[in-house]
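Pasting a structure here, questions to come.
Note that this complex is displayed minus one protein chain, with the remaining chains in position.
Naming follows writing order (A, B and C), and every chain is counted from residue 1.
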Amino acid sequence: MRKEIPFLISALTAMFAVLAFFIPHKPFGGLQQKMLVWYSVVTGVAMLIGVESLLNNHYKRIRRRENILYSSFLIFGFLITFVLGVYSIRKYGDAFAPNSPFMFIFNYAEVPLQSTMFALLAFFIASAAYRAMKIRTVEASLLLAAAVIVMLGRVPAGAQLWSGMPKFAEWIMEIPNLAAQRGILIGVALGSVGMSLRIILGIEKPYLR
Amino acid sequence: MTSVIGTWLAAFFTLAIFSFLYKDNPFYKVAEHLYVGISAAFWLIYVWSFTVYPLLVKPMIKNGLQGENLLLLIPFIFSIMMLFRLIPNYGWISRWPMAFTVGLGAGLGLTGAIQGILFPQMRATVLDLWLKNNPLGTLNNWLLIVGVITTIFYFFFSQEHKGAFGKIARVGIAFIMISFGASFGFTVMARVSILIGRVGFLLGDWLHLIK
Amino acid sequence: MNKLGKILSNINRQVIYLLVFLVVALPMILGIKAKVTVTEPVRKAYEFIDSLPPGSFILIGIDYGPSTFPEMNPMLYALLRHAFKKNLKVGILALQNAVNIPIGSQVLRAVAKEYGKKYGIDYVNLGYKPGWDAVIVSIGREIRDVFPEDAFGTPLDSLPITRNIHNYDDIALVIDLASGGTWASWIQFAQARFGVPVIIGVTAVMGPESYPYLQSGQIKGLIAGLKGAAEYETLIHHPYLGVRGMPAQSGVHILIILLIFVGNIGYLLQKRSKT
Partner (left out) sequence: MFGVLMAIILSLNVQVFDTPNDDGTSITIKLPWQTGRYKSFSIYRGTSPDNLKLVQNFVVGETYKDRGLKPGAEYYYKIVAHTKDGKTEETDVIGPVKTVATWFNKNRFGILVSIIILGGLFVYFIEKARSGAELFIRKISGLEAIDDAVGRAAELGKPIVYIPGLLGINSIPTIASLSILRKVAKKAAEYEVDLIMPNADPMVMTTAQEVVKEAYLDAGRPDIYNPNNIYYLTSDQFGYTAGVDGILIREKPGAVFLQGYFYAESLILAETAHSIGAIQIAGTTSTTQLPFFVAACDYTLIGEEMLAASAYLSKDPVTLGSLKAEDYAKALIIIFLIVAILSKVIGFFDFTRLLIAK
């Protein structure tokens, strides 16, 4: 029972989702959207499980006397944001009201942290290019050449080197790049169909044996 | 005043994250742990404000459990079952909502992959082999068609990449590699823009070195 | 030879990071300015805003979030500086996501302070409303239908700036700064139906797809990416992050190409000494 019912639920859900795609008539029409709403509600509530996992993990660490300082920072960060969020909802009716203390945390902690982590990519893209782009094989050389041409095509120096550079870079993006992307995407589409069919037919049950 | 404190706080976070590039250090650790904690709470509030409250709680409070709203019982029950995860020995109950989610993914994946990817990509590949007075356009069309088909060849699993088949697949790999290189190069500019933004914040908003 | 090859192909990653940082930060600190050639789409935007009579009310859509704001904020800075210098009245709103408003209002407050502008008189923050198509259409009839109050809960009738603003007839221009699809709705509904002039600012990646609307005359101007912001800054003679970022932008591209070059020389030297 513990295994049959979940499989039944998943097969039926998949079947209804597919039927709803083809049948506009009640009760199928709009069912896909409804199920997606259900899904977002369930994952939304499941966030509590995630939070429990996170806090519990760090609470245990503090009790085991490892990582006391940093785990306390994590729990502190969580609590202050959560409390201010709830406070803002009660006081302003909406945590996202521009003057709310919750938005202070968003503006001066969440946003700078997020964009600085994002900015690390500028460094990593340089180190990855330096390390990986070597003319070891024909294929690797093609990757290197395409990258260098496109980079040159996007800065004034490239056009100074050869006036056709920006156009050439654009052409690489629009023709060979597009062709390969399309081929990969067609493969991905088939792979998705394959994965879906394996789940619907019960050959693959990722969530249970 | 609050904005001055805020700016210093933001500057601390910015520098602490950048310090990770040199090596792991206490400043990064503080910023990292605070970030994980703050953002976990942020998304909890976000999900409540934009998903759980408006999609489940609000309609139930507003119209009660009747008519269309009866359907809301499904996500409500699934949500409760999910929370059984937190009770030892009853964790298996959460397999039901998980099964629902996986099933939904499979159902949507099946039709979505064909409608959203396969058909549009195939349609766009049916191109003219001959464009009047446009040799470059004609060449481009040929290249696109050859590129798409040879790339698909690369993904054949039941054929060893040998002989004529291997040669075609190798052309596909060439297209893939050019594409990866081009995308890599194309992305540099957007990433550097983000870094310029952060450095600009430090030099401008924080240190007032540039106006 | 082998030794040199080894050195060239094993540059420490921290050294690379330092080089990237210097290439970005030094030109910004030293104020090195690359020559920015102003392109037609940005000049058109500038000229349109420049031609508006003082006191005109313009609406700016903040439709980009925390992940793209470093690319988009410089545009907002430049546009606001131009608008306040010309004594235009500015209202901001967000249709894509609630979290965009705090990002935009920070810039708005900062620039307003520079020019001594007052909230409620010279500028207003309308906040966020979901369902962008419907919101854009509703503003065509009466802005109070969707924004009865500003973001802080003050009714629009009690603010001097919005007292006489009712619909697009009272709005001289809409500027949408977008990292998503909102800009197309502004064109489709606000411009095509109500004839309000629209200017859009988008990320560099999105530039090409929005260009046709400029050719068809549906938008009065187009600003794309940090480069677009740099051009606008040049036009208002107020170089900021855009202009200062241009040398950094070119510099990092060239640095990466040089690094690849050096790495390959190292690789070839090592390979030759082995054989």
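We take it that a residue touches a chain if its C-beta (ideal position, glycine included) is under 8 Å from a C-beta of that chain, and two chains touch if they have at least 3 such contacts.
Predicted, not measured: the structure shown is a model, and the values here were computed from it.
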item: Residue, one of B:57, B:145 or B:171, that touches the chain absent here; value: B:145
item: Footprint left on subunit B by the chain that the document does not show; value: 17, 20, 24, 28-29, 31-33, 35-40, 42-43, 47, 82, 85, 91, 94-95, 97-98, 101-102, 104-106, 108-111, 113-115, 118-120, 122-123, 125-130, 145, 148-149, 152-153, 155-161, 176, 179-181, 183-184, 187
item: Absent chain, residues of subunit A that touch it; value: 18, 21-26, 29-30, 39, 42-43, 46-51, 53-54, 57, 60, 110, 113-114, 117-118, 120-121, 124-125, 127-129, 131-133, 143, 181, 184-188, 190-199, 201, 203-204, 206-209
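To be clear about the criterion, only the chains that are shown with their structure count from here on.
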item: Chain pair whose interface holds the most contacting C-beta pairs; value: A-B
item: Remotest chain, subunit A as reference, centres from CA atoms; value: C
item: Between subunit C and subunit A, distance of the C-alpha-averaged centres to the nearest whole Å; value: 24
item: Between subunit B and subunit A, distance of the C-alpha-averaged centres to the nearest whole Å; value: 3
item: Contacts with two or more other chains, residues of subunit C listed in rising order; value: 17, 20-21, 24, 69-70, 98, 106, 249, 252-253, 256
item: Subunit A, residues touching no fewer than two other chains; value: 96, 106-107, 110-111, 114-115, 118-119, 122-123, 125, 129, 133, 144, 147-148, 151, 154
item: Contact set on subunit C toward subunit B in their complex; value: 14, 17, 20-21, 24-25, 28-29, 31, 69-71, 73-74, 98, 106, 109-110, 203-205, 225-226, 240-241, 244-245, 248-249, 252-253, 256
item: Contact footprint of subunit A on subunit B as seen in their complex; value: 2, 5-7, 9-11, 13-14, 17-18, 20-21, 29-45, 47-49, 51-52, 55-56, 71, 74-76, 78-79, 82-83, 85-86, 92, 95-115, 117-118, 121-122, 124-125, 140, 143-152, 154-155, 172-189, 191-192, 194-195, 197-198, 201
item: Residue ranges of subunit A in contact with subunit C within the complex; value: 96-99, 103, 106-107, 110-111, 114-115, 118-119, 122-123, 125-127, 129-131, 133-136, 144, 147-148, 151-152, 154-157
